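Notes to accompany the following structure.
Of the protein chains in this complex, one is absent; all others appear in place.
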Amino acid sequence: MDVSLIISNILNPPILFFFLGMTAVFVKSDLEIPAPIPKLFSLYLLFAIGFKGGVELIKSGITQEVVLTLAAAMFMACLVPIYTFFILKLKLDTYDAAAIAATYGSISAVTFITASAFLTELGIHFDGYMVAALALMESPAIIVGLILVNLFTVDEKRDFSWPEVLQEAFLNSSVFLLVGSLLIGFLTGEHGWKVLEPFTQGLFYGVLTFFLLDMGLVAARRIKDLQKTGVFLVLFAILIPIVNAGIGLAIAKFISLPPGDSLLFAVLCASASYIAVPAAMRLTVPEANPSLYVSTALAVTFPFNIIVGIPLYLYGINLFWR
Amino acid sequence: MDVSLIISNILNPPILFFFLGMTAVFVKSDLEIPAPIPKLFSLYLLFAIGFKGGVELIKSGITQEVVLTLAAAMFMACLVPIYTFFILKLKLDTYDAAAIAATYGSISAVTFITASAFLTELGIHFDGYMVAALALMESPAIIVGLILVNLFTVDEKRDFSWPEVLQEAFLNSSVFLLVGSLLIGFLTGEHGWKVLEPFTQGLFYGVLTFFLLDMGLVAARRIKDLQKTGVFLVLFAILIPIVNAGIGLAIAKFISLPPGDSLLFAVLCASASYIAVPAAMRLTVPEANPSLYVSTALAVTFPFNIIVGIPLYLYGINLFWR
Amino acid sequence: MDVSLIISNILNPPILFFFLGMTAVFVKSDLEIPAPIPKLFSLYLLFAIGFKGGVELIKSGITQEVVLTLAAAMFMACLVPIYTFFILKLKLDTYDAAAIAATYGSISAVTFITASAFLTELGIHFDGYMVAALALMESPAIIVGLILVNLFTVDEKRDFSWPEVLQEAFLNSSVFLLVGSLLIGFLTGEHGWKVLEPFTQGLFYGVLTFFLLDMGLVAARRIKDLQKTGVFLVLFAILIPIVNAGIGLAIAKFISLPPGDSLLFAVLCASASYIAVPAAMRLTVPEANPSLYVSTALAVTFPFNIIVGIPLYLYGINLFWR
Amino acid sequence: MHLVKKIEIIANSFELSRILDGLDKSGVHGHAVIRNVAGKGLRGTAEDLDMTMLDNVYILAFCMPEHVKPVVENIRPLLNKFGGTCYISDVMEIRSTKCIASL
Amino acid sequence: MHLVKKIEIIANSFELSRILDGLDKSGVHGHAVIRNVAGKGLRGTAEDLDMTMLDNVYILAFCMPEHVKPVVENIRPLLNKFGGTCYISDVMEIRSTKCIASL
Partner (left out) sequence: MHLVKKIEIIANSFELSRILDGLDKSGVHGHAVIRNVAGKGLRGTAEDLDMTMLDNVYILAFCMPEHVKPVVENIRPLLNKFGGTCYISDVMEIRSTKCIASL
């Protein structure tokens, strides 16, 4: 049953194009999506998912369920970086541990989007306000990571300014565009949706497919970095997502989220940031080694989640939600 | 009534994304639409609007109304740079005055497109041949501006070649693509329209929205330049569009244009060029200061027109057209 | 009849935009499609055509007709570079002759796509598996060209590695993306098609149109190179496509292909590569002069095929297929 | 034609605004910036540009020789903290009205 | 390995064809052009590249020392009129067949 879900997930164009991208690197094809096209696609995806989420949020209203979900999202975004930090400290220094912990406390929008495309195809409903949870979970881990660095390094006073850090955490382009599109969707509602639909809905699946082709290229190029990161981090990058998804599912069950929303919540908990957090970490914790936190998130956790994780978590939901 | 129009205009995705772009700059978010994506979008918009205009022109035929409208467009494109030149000369030297006058004599295609999207949404009809007026009004102001410079500077003989100037005025990429697409729309008619519709029509509103996000970023970045331009130019950049729209509406009434076409004509008169004319001025009047003519057109007149101007001019039409 | 076909072909948006691009260069307009937008469009076209071909291949199954067509494709991809090599040797040295022969032995995907758009418009059916023939015909000519160079140059041992050449021939980005998309279309079938349709089908014609605008720019810029190539090569670049199309049609008739497929097969035989082969030749036969093989393929054969060739070959089919 | 100094800096794009501030503070008001530079340095490759937003920029600034010292003082701490390299060389400037004469 | 001169020009993109013509006329037939250069000079920032089409280009040309004078004579009027800067420096060229020997 699990395996059949995995296979039906894999036989989707986006996942297959992800494999195609990885294959291109392995066979040394010169295929590449030239910059800044991937950037355009990622802006488009944030715009489309945010806008759609906003439109659905105005339809559903801000119910108790919404508030509970957002509180749970906030909770997980703080819990994950703290507990993983102590696991990582076993093997790594404070800087690297904090940076990786922050990476896993935050989320990957593309993983979320892939999961929502998967649900759409299976005909499982999910709520638009999950996009608000996505937006809410991007930033806290950056702050938590930085507080951890400050608590656990005693030597010299680190010279960074909190305003700059908050800026980086809450106003970086991903968060800003996502939240902005959500608000605009919220303001323009059904009316705005109708005029934008051919753009935000019609192209969505195709752009995601093309974008995952590029993600495959990027992830595969990072794989050779994994030799430097070592077995510990590779295991970490596979097991922690499963644990986080498990905690996420337990919370979802506890606050009685419907199956679709639960899957998305689990995916948010399980995913790791490879854009916003790495950018913030380069700036705020320059002592940490970027190839550690980028490579684990990008070359292990991301492929694991979209290929195995999403159907696996859905399998868990199928077991416990009936 | 006016205010309710403004609000219904503002609550549209394109305008809201324009605000989002401006906000991104004000809160120092690192959001940016990487080059050359905005260029692609602006080529797309010219292509789509030109093609659609051509298809509709072949349907309506070249009637007396069309000829009258184009004559009026030509008239305004020559009148505006001349009369504004003398106003500007009160405070500025000949070079700057001529360059700014040319900027305001020409038009902004995106303002026109935003107005047409606004009309579409309100269900107000407008004619495809207005695109021909748009195309016609881009270039004359460049020539007029240059003649003014030649008449009012006596010192040394300016070494520029008329062929080069005409080239720059009539064959710059915006004019060329717009006119070319118009012709092709005209040639292929309904048949061509059908095959291109998902591309030119389906995506139109979405691309406009995305493009206005970038325009918001660009306009906001220019706002700090306004300190250097001074109060005179800022007032000029708000009042002259209103005056020009007023003249435009009077002419439209005089030649009995229907409301939708009248609005578009007023918007053409009111808008200022921030691409074609600045590029031509750098080349033909290098003595003028680009930040004066670019910043007024981009950071004042453009936002004013799309936020306040378009609904304001429509309000005027609602008053006088019944 | 031939002329009316040519005219109905010319009055299509893609061809008209190709002319518009050429005109832009001739009148020295500064119109340009900035890099890497044309690259994005060409990736999109390969993706869309490959995916669609795969989906249709799974519907039709791998019949005897398919196998025969692919065998014929393979045959022509080997025959053309060999026989043209000896013609070219009359006037050129071995390196240039082999490089140009390889160029004409391979194919141009955009010519194929333009032909398929032309068929779609005329309502003539063609089979999805022709895309497999397209994919199959890209690479062999590179290998054949290289063998010819090795056979006909005796002086020093050329230092190149066959693995590198095979890599370049079979894993270059065009071939890789086309074959990959074909496989994915094959794997996901009707189901995958439905979710991707607005992207791969809806935008197809529009992107092709935009892309041909760029091709017009590029082809026209190359035209001045033709002075250096001389009359012999210009004649070659017009006559050889006609001969190849003729041979292709004869074979198509012999294996009883339906009219639509026959046209596409003739177009494959007639077209010359201006991307994959030139890139491979720069690497494997650096002694050859790139402007010879790029300019003939791009500035003569490509325009000839899309403007005159496609309707001409269809005229031939109309004569003999009834 | 007179001698000026050429300052070349390659650094991560997130340092750009800080470096330009540093130049400005040191009295160097002109600069040119090339984006999307790939590369490899002490901290490994930076080729997956847009994905990870960790692309490099190449900053060029030509200045009077006396500005070099303040520039180095302002830029070095940034490069030491965030990575990046800075090089200085001699070039002749062609712009002043009399430069032809001096050839 | 022999000494050649390196010419670096930063100017607005609309000057590009004129500058390349100037180089060509001066006998410098090789050049390399990098587009989309942002920057700040005497005439203010030029960062809103595509919107206003006022982006800069960075032109590199390596040439024999004797070509420098004609280049300067041809390019300077353009730069004076339309803006932009030009710098010249010394580099060693590695291309001729015997260059290894001279190291």
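Which chain is which? They are A, B, C, D and E, in the order written, and residues in each are numbered from 1.
Note that a residue touches a chain if its C-beta (ideal position, glycine included) is under 8 Å from a C-beta of that chain, and two chains touch if they have at least 3 such contacts.
Please read all numbers here as calculations on a predicted model, not as lab measurements.
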| item | value |
| --- | --- |
| Contacting the left-out chain in the complete assembly, out of C:96, C:127 or C:214 | C:214 |
| Residue numbers in chain E that touch the chain omitted from display | 1, 4, 6, 20, 29-35, 60, 62, 89-95, 97, 99-100, 103 |
| Contact set of chain C toward the excluded chain (per top definition) | 35-36, 38-39, 42, 214-215, 218, 221-222, 225, 274-275, 278-279, 282-283, 286, 289-291, 294, 298 |
| Hidden partner interface residues of chain D, rising order | 8, 10, 34, 36-42, 56, 58, 68-69, 72-73, 75-76, 79-80, 85-89 |
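As a working rule, only the chains that are shown with their structure count from here on.
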| item | value |
| --- | --- |
| Of all other chains, the one whose Cα centre sits farthest from chain D | C |
| Label of the chain whose CA centroid is most distant from the centroid of chain E | A |
| Between A-B and A-D, the pair joined by more C-beta contacts | A-B |
| Chain centre separation (chain A, chain B; CA means) in Å | 41 |
| Chain centre separation (chain D, chain E; CA means) in Å | 18 |
| Junction residues of chain E - those touching two or more other chains | 36, 50 |
| For chain A, residues contacting two or more additional chains | 35-36, 39, 198, 202-203 |
